[in-house]
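Only one protein chain is missing; all other protein chains are in place.
Note that the chains take the letters A and B in the order they are written out, and that residue 1 is the start of every chain.
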Amino acid sequence: MPGGDMKTPLLADSDSDAPGPLPRLPGNPVVGIIGSGDYSRSLAIRLVASGFGVVVGSRNPQRIASGLFPEGVQLRSQREAVDGADRVVFAALYPEHYHTLAGLRDGLAGKVLVDVSNATRLNSGEPSHAERLAELFPQSRVVKGFNVISAWALQAGAHDGSRQVLICSDCCDSKAAVVQLVRRLGFSPVDLGGLAASRAIEEAPLHLFPPWGGPVLVTLLLFLFFYGYNFLRRVLLPYLDHGENNFYQLPLQTVNQTLPAVALVTLALVYLPGLVAAVLQLGRGTKYERFPGWLDRWLCRRKQLGLLSFLCAGAHAVYSMCLTLRRAAGYTLLNAAYRQVKAGVENSWVEQQVWRSDLYLSCGILGLGVLTLLAITSLPSVGNALNWREFTFVQSGLGYAALTLSIMHTLFFGWDFAFSSLAYPYFLPPVFLLALILPCIVLVGRVLLALPCLTFRLAKIRRGWESSRHRRCPRDQEPIEEAPPQNFGDV
Amino acid sequence: MPGGDMKTPLLADSDSDAPGPLPRLPGNPVVGIIGSGDYSRSLAIRLVASGFGVVVGSRNPQRIASGLFPEGVQLRSQREAVDGADRVVFAALYPEHYHTLAGLRDGLAGKVLVDVSNATRLNSGEPSHAERLAELFPQSRVVKGFNVISAWALQAGAHDGSRQVLICSDCCDSKAAVVQLVRRLGFSPVDLGGLAASRAIEEAPLHLFPPWGGPVLVTLLLFLFFYGYNFLRRVLLPYLDHGENNFYQLPLQTVNQTLPAVALVTLALVYLPGLVAAVLQLGRGTKYERFPGWLDRWLCRRKQLGLLSFLCAGAHAVYSMCLTLRRAAGYTLLNAAYRQVKAGVENSWVEQQVWRSDLYLSCGILGLGVLTLLAITSLPSVGNALNWREFTFVQSGLGYAALTLSIMHTLFFGWDFAFSSLAYPYFLPPVFLLALILPCIVLVGRVLLALPCLTFRLAKIRRGWESSRHRRCPRDQEPIEEAPPQNFGDV
Partner (left out) sequence: MPGGDMKTPLLADSDSDAPGPLPRLPGNPVVGIIGSGDYSRSLAIRLVASGFGVVVGSRNPQRIASGLFPEGVQLRSQREAVDGADRVVFAALYPEHYHTLAGLRDGLAGKVLVDVSNATRLNSGEPSHAERLAELFPQSRVVKGFNVISAWALQAGAHDGSRQVLICSDCCDSKAAVVQLVRRLGFSPVDLGGLAASRAIEEAPLHLFPPWGGPVLVTLLLFLFFYGYNFLRRVLLPYLDHGENNFYQLPLQTVNQTLPAVALVTLALVYLPGLVAAVLQLGRGTKYERFPGWLDRWLCRRKQLGLLSFLCAGAHAVYSMCLTLRRAAGYTLLNAAYRQVKAGVENSWVEQQVWRSDLYLSCGILGLGVLTLLAITSLPSVGNALNWREFTFVQSGLGYAALTLSIMHTLFFGWDFAFSSLAYPYFLPPVFLLALILPCIVLVGRVLLALPCLTFRLAKIRRGWESSRHRRCPRDQEPIEEAPPQNFGDV
């Protein structure tokens, strides 16, 4: 029956954004928390706000400042907290103090003990805190969870189930109980198996964008290479050679000559591993052999490489559109006007140059537009709304379209310059030639793989067919489940 | 009690991105999979990683390559797999081989049989695979599910419940069991009713952006029309008439004159159906008659039309900002400087032209900014965070603001040109006049509908009031639930 005292509403009013407490309702499970520090407080606030009863156990309950814990939370000794909890007890204290709970072993027997600690160092190789807790309390069911939620998110976060809580445990019933609790608190539980996963879960909050490390490094190295090459070819060597002062180009113009090269090569690196994998499968005649480790990792980093390519391409576009804002551009134009008047040239129109500039600008804008569509579908909420066929159409189809347009943009930009000797000062070819090497290899490779004989053979291999050297015994018609037809870009 | 052997953690370590297997824990349900192909393998990997026991049934279990299925998966004959499964059995084989399972009918009786196949053709009119399976196995409960998840997503996808699995079945208990299984595997189940929905579910992965077909076609036709009109009026006819060579304009300038017209007309097409619907409701005097089919479809495509309009407007902005980068612009400026010097004109400032250009640029930037806000709220994650009142404010309020700013941008751009005879070469009006027709009709219509008498009557009709010709008998005060007050843009 409805009852209880429900004084303070939960939604934020104009004076305070913190939810007020609610006392326990008869029938509501009571959750215990051992420890009375900051995390214990945030956890208590969230539990009480979701309608749970909470009893906090501390070694010195009298010393806890009043008003620290929300109304409705009972502050007791550790023993009383463990006994007062119905089933779930949170161990919200430093892992190095776990052994101090030894006296509660019998009280915790049969209860679910949730370990909320984080690891202190990545890859230390030691057993995880949860595993140590499981050894200390063999009669309890230890569940690892909640460590990925910060105290701030517990107190003030949304109740909309969008933030994930990683959970693992060896005991399925306890795990199910904690999963239910997670849902009631407004989070989204993710089950990661047995307690062997606890080390990885404890290290999860220490990661800093783990899949981005390699791609960012590659992009940075490419940038340094092309920037250094441009600096050498256009600034330093002309200066050493005939005292031409081009150092003013360093902040903007040299960067703007570097970014497109980096974007182009990185975009090629997105589609190259797919080709390498296809060639490997064709060569081996089977798809059941695992790829080399480096190829596997490369295949998993394609999304990050693509987004970095889009970032560089977008920055290149913005830098280019700012070229005419520069004083240097103004001075150049004024000097050119002076020379034209002094030379008495009435019309300085060169039709070829006009076509060249309009064509490469047009290809560049179209290529950037297609890359933008690709980047938008990489957003989590948009990507999840696409089915597999739509996703492949965008990532593979539009991706190759973007690569082609970018190559055309670069070729139009180059026009016939590569055939003039002016393009090779100090025997250094222009940057756009260097940048075109890898993308052209990728495009040609993709076209070759589209030849009917190769396409058909590769499709067969991907459906499970194996060349004779891999079949160990004659197979009769083993019905193979029809895997969704795969595109080259999606190995 | 905790037990079992949990060797390999589930989260990706640095050497491998594929989750390792976990053996079955006593108490974990055992799921059966008939078929040993690619999909069966991916399904087994995911099930084992989420703590289920898996027994795979194949006609020739000895011939399955070792190492293909993860550790912990039992490879048995089909009969043994069906018997070994606790309740759920996946039929992971080609639909044309379903009849080969006839001998397992008694073993499958009372069990839940999940059909994971996709349709091969859209709109073929045949019964779905799930319905055929239900006919073959009348004693089993057939559930349609998992076909929208690709093998790749099963193996390597996130466990975060963001990817949807469409499910349908005639038996609610079986459906509930599969829904629970879907959640444990880390997906998000969507219940679509009875087995009659299975045809649609089977066709779901074959769709390629179904709601976008019509709008993209409309936008493309508008583009071709305006591009052809511009080509005729500015390039071809002047060439045929007096040999003026404007062909260099085709890649960039003509496109830049076409895109804004397409964007403007498409934006008007977003708000026109709302006005047509309002007029229909006013004319009929009731809101309970259904709209014509074409109007219903048009109303449902408004979001896609709006996003295409934003795409064209953004491309127009980028093309415009690149206008000064073109060699043609440089030559034009240099030639103009030459002429000014030769004419001895010290100050070529024309105040009117300065105001015109600043005003239309300003309106254009503001209009694009408002369209960007509209596009951002169309993202799934942002749109879902808005309540109905906020969503209407943005889509309707900001939407009409964007339309108004775009019309002002075009009018300022046109300035007084439409009144000069130069604007009508070959009796063809300038493009901006053509593009303005529909948006002005929409804006005027919206203003008319804001007149108090019409607004009041329409609000009454939308609250459920009906004009006398629709009431069939005198109604006493029927309490009508107060529907949220609706804005014109949201029919």
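Criterion: a residue touches a chain if its C-beta (ideal position, glycine included) is under 8 Å from a C-beta of that chain, and two chains touch if they have at least 3 such contacts.
The model shown is predicted, which means the values in this text are computed figures rather than measured ones.
Checked against the hidden chain, the listed residues A:A92, A:L181 or A:A200 yield one contact partner: A:A92. Summary of contacts with the chain left out: across B:L68, B:A153, B:A385 or B:L411, the touching residue is B:A385.
Within the full complex, the residue among B:L136, B:V276, B:L359 or B:A401 touching the omitted chain is B:L359. Annotation: of A:V30, A:L136 or A:A151, A:A151 touches the absent chain (contact as defined above). In the complete assembly, the contact with the undisplayed chain comes from B:M321, out of B:L68, B:M321 or B:A418. Residue-level contact of chain A with the missing chain is found at 1-4, 6-11, 13, 15-17, 22, 25, 27-28, 35-40, 49-51, 58-60, 63, 65, 68, 92-94, 97, 100, 116-118, 148, 150-153, 156, 159-164, 184, 186, 204-209, 245, 248-249, 251-253, 255, 311, 315, 318-319, 321-322, 324-328, 330-331, 333-335, 337-339, 341-342, 379-381. Summarising the interface, chain B meets the missing chain with residues 134, 141-142, 164, 168-173, 188, 190-201, 204, 288, 293, 296-297, 300, 317, 320-321, 323-324, 333, 336-337, 340-341, 345-351, 353-359, 361-362, 365, 368-369, 379-382, 384-385, 387-390, 393, 463-464, 472-473, 475-476, 478-484, 490.
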